[in-house]
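A short write-up of the structure that comes next.
A single protein chain has been removed from this complex, and every other one stays in its place.
Showing chain A:
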Amino acid sequence: MEFEFRRRDYRAEHESQLLPRSRTLKHPLSSTLASRQQQAKTVRGSDLDFFDPLMRLDVNASEEEEKVEDASVSIESVTQDLMKEWKSLKRILTQRFPVSKVISFSPVSNIIMKGSKVENPSTLPHLEETGSEQTCVEETAKMINQQDYIAKVHELRDGITSAWQGGDRVTSLKLSIKVTKLLMDTTVLQFYPTVFVIVTDMLDMLGDMVWERIKEKAEHDVDGTLICTLLNDFQASDICLEARETCYNWFCKVGSVRELLPRIYLELAILPCWRFLVNQPLEVVDRLVMMVRGVADTLASLYCRLYMVHRMQKLGFCNSGYLVKCIKDIEDVLAPVIVDKDGYSYISDDKKLLFSLMEPPIEYITKCLLLVGRQENNVLGILEELGFGKNNSQSSTSSSHVSILLHYLLKELPSELVSSQAMEILHMIKCSNDCSFSQILNYRLLGNRLCEGSSQAGFLSSLISEVFQAASLYQTLYDYLRIMDAYVDLLLQNKMEHHLDALLDDIVTLARDKFLSEEEQASLQSIILKLLSHFEDLQEVLPLNHFIEILDLMSGTSKSSVNMHLLDMGTRNGCICDSTTVQLLFEVSQALYDATDFINVKDDDNRQTAHLISRFVEMVDYGAEMERHLMFLAECREAFNGIPELKETLVRSSNTLAVKALKAGKKHINFVKSCLAFSEVTIPSVSTPMKHLNLYLETAEVALLGGLISHSDGLVMSAVECLENESLRDGPKSMDVDSMASVVCKLCSLLVMVPGNPEKGVVEILKSIVSATCSSSWAMPRLKVKILCAIIKLSSTLFQDNLPYRSANPEIIGNDLLFFGDPSYKKELVSCTQLVLGELVDAIEQESSSQIARGNMALEACNCISSALIMNEKVSQLCLRLFEIARGCLGAKDRYIESTKKSLKL
């Protein structure tokens, strides 16, 4: 015998290596977390919902300070907010309303056609200087490309700047007047916002230039010497006569423009300059608000008001009074648009477009109003001025509001006000049903706003009843669903089961015997999802009125989405024991499965579905009815054949079931067998070979636990076959060396417990592993070394008289007892080892890709050999050889080399 394995006493080794242990009172991880949380609480107060360990404490502190500042609304912050809003508004205006490429223009905008040349004005009489030139009357509309139009306006704007810089301010003003006149043309509705944005940009620019010029005049005299420096809050009396005169002149020049709309716009552009003349521009503001009334065109006047509100910020004038007037005026202007002469309202496409164009300005103005109102602390007062809540005192419904205005007001109202005024708001929505905005959406908005705030349950019940009434007036399911969707959360939060039942009743009544459209499906989906997310447990949802019936109404993607949520919810709270629930979820899963194409499409959604179904199968628990459970698994295998992920779950479940049966007693051994059979049959359909291996091993373990040696032998053999077939399935590229090595190591450690088969030869399995490894193309040298070392270690272990561990089933006899004192057994192990050693050296020499890898492999092998075998001449020769290889590759100073050298006692 050339080799002899070292003798090992595992128990003694275990005890000597054991670290001294002592009991601790606190869990090391939980304790730190608790103390940290406490720390955090002291810093940020009690409203802490989560703790982010990455967030530093001092950061929290500064954040806190910022929040305190935010609480008080200052005029500056309001102005800043609105400036930001203005920027985004401009973006919205240009993006939201796309224009067909060619636009026809009425002759008003013939400046665009004529180009930017300024006729020599010096000799013209006063009238023409002020821009009241006669517009030539041409009936034929001209066509122009949109890009050309914009380019022309930009060209004009450049003309204005260059004229200004050249000191020719008169030309600059004249061009500005011409550009501003473009806003008089509303013939192409959807192009108006774009024109508005470019023209107001130009006007802002002009306004800034005039402001700077007058400021310059106020601060410096003719020679350029400094007179005074104006502070931000200067008074009109600080301004020298000269500057005031220039300023007044500008207003005169602008005031001499005949046409109303350009005159207003131009005055608004230089509006901030009023500060040079008067301290309280209130009169100016009031006059401008009234002047806009003279613009009869609805769209033009609304956009003009929008610009006015914007310029008021520049003036630094924050006062809700003028905004209230503005909004009242808007309401008056809209009134005739909404109701036609015939007295009833209908909506044409043109009007629809008109209203959609009006939305952004109205939104901006109401936003501004409520921001200012909040800053003045007078939101309620503003609402009263606007006539809110009047309906309550007067029984008649005289003051109905324009719904588009109502919508945006409601959108911006502070939520506490929405909940305290909810009844009034509801009445107002009821009264205002015009074509400017959908009443349904207003009902919805009210619901959504009410959900935001903490609502008082007192009036809520009557409110909801009224909403029900209002919603039932709409005959179609879609409208009903859309309204009620917004109130579902409210019903749930306030535990209004009675209403909830009524709602579900209504849905079923309205939807019965109907095919639901896509929109209806979506609304219904939203309602159901709200229900689902409100309840913790599926058991609470199922008993709801008609719930299953409503589920059956759904189809398509909405159904799938609802089903996903149902599954998620069902599997969220641990085991599913209730058989009806299981049945429901099974059906749900089946529906989901049928709706998804698992084979051809692999995306995140599918993965999610697969995951949910697998999780559901995993969570099902039939308790004592184990056979029923196994049947269920079989059903699942059949039903969800296309989900590979599920197969793994099935195998695991059936294994778990087997173990459970084993624990319950011996009488179930046949059941265990059927479980094992189920697993064995199922494994081959799992997708990846690596998973096969793992599952085979797992199942073999279960079989071993059950004392079913033939089963476990078979399963181990299957695993080894699997190893052999590996090369056929995947190329070497897809190999994961580490997980493969760990699977083989696991196999080896399992083999410690498996009794050898004397008929087939004890080391048969070992040999087949070695041959599978060595003959295969997939095994990289590194993997080979790892596997071969594991075999050596296994052989060494099997050689011992006492095995380190054995099967939990006492009926299984380990190899140590089975082959006790059998010399041929040990001989076989040694000869096998000899074979392995040869392969090992070969494998190391094969490694050519990296010197370092090769050195490490040599050392690994060397250590393995020296720990497994007793050092005789041949062994030490072998070790030395490996050591030399390693030293050649790594160099003498490598730490692994040094420690190996020490252990070898070289």
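We take it that a contact is a pair of C-beta atoms (placed from the backbone, for glycine too) under 8 Å apart; a residue touches a chain by one contact, two chains touch by 3 or more; residues count from 1.
Keep in mind that, in the parts below, contacts and distances are computed from a predicted model.
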Hidden chain of the complex, named as in its UniProt record, picked from "Large ribosomal subunit protein mL44", "cyclin-dependent kinase", "Putative guanine nucleotide exchange factor MCF2L2" or "Vacuolar protein sorting-associated protein 26C": "Vacuolar protein sorting-associated protein 26C"
Option from A:332, A:384, A:738 or A:842 whose C-beta touches the chain left out: A:332
Option from A:189, A:260 or A:737 whose C-beta touches the chain left out: A:260
Hidden partner chain, touching residue among A:245, A:801 or A:822: A:245
On chain A, residues whose C-beta touches the chain left out of the figure: 126-127, 130, 132, 134, 137, 184, 222, 236-237, 241-242, 244-245, 248, 251-252, 255-256, 258-261, 263, 277-278, 287, 290-291, 293-297, 329, 332-333, 336
